[in-house]
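For reference, the structure I am asking about is given below.
All protein chains but one are shown in place.
For chain A:
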Amino acid sequence: MTKEIHANIPEGDLKDKWSNYKAKAKLVNPNNRKKLEVIVVGTGLAGASAAASLAEMGYKVKSFCFQDSPRRAHSVAAQGGVNAMKNYKNDGDSVFRMFYDTLKGGDFRSREANTYRLAECSASLIDQAVAQGVPFGREYSGYLRNRSFGGVQVSRTFYARGQTGQQLLLGSYQALMRQKETGQVKLYARHEMLDLVTIDGKAKGIIARNLDTGEIERHGAHAVILATGGFGKIYYLSTLAMGCNASAIWRAHKKGALMANPSWTQIHPTSLPQSGEYQSKLTLMSESLRNDGRIWVPQDKNETRKPKDIPEEERDYYLERKYPAFGNLAPRDIASRSAKEQIDAGKGIGALKNAVYLDFSHAIKEYGQDVIEERYGNLFTMYEKITGINAYKEPMKISPSAHFSMGGLWVDYDLMTTTPGLFAIGEANFSDHGANRLGANSLLQACVDGYYIAPYTLQNYLADEIQVAKTDVNHPAFDEAEKQVKSQLEKFVNLKGNKTAEEFHRELGKILYDKCGLSRSEDGLKKAITDIQNLREEFHENLLVPGDVEDINSELEKAGRVSDYFELAELMCIDALRREESCGAHFREEFQTEEGEAMRNDAEYSYSAAWEWSGQASEPILNKEPLKFEYVKPTQRNYK
């Protein structure tokens, strides 16, 4: 049986929808707010900003993160910048253009109203971050500086050297700590959410494990916000942190929330290539580098000369050649796929022939090394630390790597899932980026969801909960959830097989990257599904978790995450298989134009796939949210 899903988009013209919503949304009297408790899981930009903002309003907030401090959430690693419509450059930017760029970048697979709101709220975010003391790059005059990012023709990206994510996150982390000091926020670091508790169909709390002691805890609330980020780590090799996981959203999904477009994963074009079997992650090099770096491969696939010895006419600057209008700043999906094309054609460079060059010699000649150093100094230093190579002297070697989950929990305009009282914000939801996210839009979405949307929409929900008593954590629903969590943990430890969670994860990641990564095909996906099922069966028989349940145990943490990945991985493949078109990052080999570009099928696939858990990982139920385009006409994306 499929669920009724309603996006609840407000009435009115596109540009008035959010104003109309705010004008009519229900409010909670300041005196009543302190009676209402909200759980926020995750302390990245979305989670920390939501928790801080709600606490400032007067709600009682419990904030959870698995890291040892909220400041370490993976938003910290975003390098290049955050987009906002300020039009400080006077170069033709507007809210509509930013909305259009984002919608087009996402290959017309996102909701118009949500995407418009993202652009509309973007300017306030810059104001807020500046007021917090975020040290954005400045002109000598003292005004804010901008640069350009992929997929757009204006400069609307604000940045703090190559550490924009860190600086924005510290801003919201500090706001969170300020509220912790007042007692308005209770902080639970080193806690991992292991289940969502629902009572009469509403989200009422979570089961969390104290990672330092192994103790299982019950936490009740009037509403639960999941801000737990993306799950690109499912590919094992990715740009994500080692601890990034899907467990919170997946367990909420198994309790009834729908998962939307799970297979849409952004493969980032500029990460460092894999250099060996032992490798645990692929470090990202900011897309901002493509402002000044030129991407190329040698024309001859048997090339053996050093890059500087290869003359200009024997190099193929393939992005500039194929997409002259956008050149090296083509959107990420296109840049990644083009790199794959070159690598698959045998023109890859480096020992494993799995990379392409990103060359700064032209920019250094034009602007001087000091300018390049000021713009990207920390990135060049990072590159040298990892590879031992000085990129001022020779080109960087880069390659595509799993990065961002456009998919996530399905949410309506309020960012509420199909489970009342359960909200999903930031990368954990699916809402704004369609089938491909534009660079510097992820920090933006996380902040806008947390600072400006959740505080309004959550209040609209909580207004009806004022009369509802504090959640009783002795309710049978908590007993049941806790029992299940404990029995799963014990099962993992008692299996005593001979393969660790990490070994399984590596194998799973390889299957996904090969068959459900940059390009997908019916045969490949069907094979992947069988392989995942077999490996999952082996996982549940042959898993090795040393140590105990009631103790600090990193291996046990990994086991839970990998167990969820096994189920999600199959859903990703099913999602990719059922979508018989190409769009954005989802490239089905069977559906491409003569020039090898993604070919959408708007007549049949202009919808978001919202999957429902049926009790069986292999038999998910598909619900469709049709996408209606009233203000733009979907076209074939053209970056030429």
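By our rule, a contact is a pair of C-beta atoms (placed from the backbone, for glycine too) under 8 Å apart; a residue touches a chain by one contact, two chains touch by 3 or more; residues count from 1.
Keep this in mind: contacts and distances are computed from a predicted model.
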{"item": "Protein name (UniProt record) of the chain left out of view, among \"YdbS-like PH domain-containing protein\", \"Response regulator transcription factor\", \"Spermidine/putrescine ABC transporter permease\" or \"Succinate dehydrogenase / fumarate reductase iron-sulfur subunit\"", "value": "\"Succinate dehydrogenase / fumarate reductase iron-sulfur subunit\""}
{"item": "Options A:535, A:552 or A:632, residue touching the unrepresented chain", "value": "A:552"}
{"item": "Which of A:97, A:186, A:281 or A:315 contacts the chain that the document leaves out", "value": "A:281"}
{"item": "Chain not shown, touching residues in chain A", "value": "49, 52-53, 56, 67-74, 76-77, 86, 88, 124, 126-133, 135-144, 160-161, 163, 165-167, 170, 173-175, 177-178, 180-181, 187, 189, 212, 241-243, 275-276, 278-281, 283-284, 381-382, 385-386, 388, 451-452, 455, 498, 500, 502-503, 544, 546-547, 552, 554-555"}
